[in-house]
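Note that one protein chain of the assembly has been removed; the remaining protein chains are unaltered in position.
And then chain A:
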Amino acid sequence: MAKYLLLKHYRGAPAAVNDVPMDRWTPEEISAHMQYMYDFAARLEKTGEFVDGQALAPEGAWVRYDGEGRPPVTDGPFAETKDLIAGWMVIDVDSYDRAVELAGELSAAPGAGGKPIHEWLEVRPFLAAPPTITE
């Protein structure tokens, strides 16, 4: 089993096929989208492949150490050009192929017009602990 992080972007990913900002959707379309995400997570819980998932607020800031005795520097809210993570889900699956299959399903969440968004999701493997046998 290997753990993968599925990253959903607000910004920074290549444009989705069905690329309509969420505030132009109907309330029903938003509900359907949310329901799809809940159902997806619930299904993974049942298969024993779900580890964790959270949505993130769009606000964020870059923060940096600014030297001894000084408060950290922040550059304020993310600028329009920066990558923005909308949320993430951690799955624990048998293979990379399964991780890609699940990311594909998640990317099919319905959007405007009830059609799948076809949004791009980022799939990243976790670095794990070393196995007992390596030599």
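Throughout what follows, contacts are C-beta pairs under 8 Å (C-beta built on N, C-alpha and C of every residue); 3 or more make two chains touch, one makes a residue touch a chain; residues count from 1.
In this text, contacts and distances are computed from a predicted model.
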| item | value |
| --- | --- |
| Protein that the absent chain corresponds to, by UniProt name, given "RNA polymerase subunit sigma-24", "ABC transporter permease", "Heme exporter protein B" or "Copper oxidase" | "RNA polymerase subunit sigma-24" |
| Hidden partner chain, touching residue among A:Arg24, A:Lys46 or A:Arg64 | A:Lys46 |
| On chain A, residues whose C-beta touches the chain left out of the figure | 1, 3, 45-52, 92, 94, 127-135 |
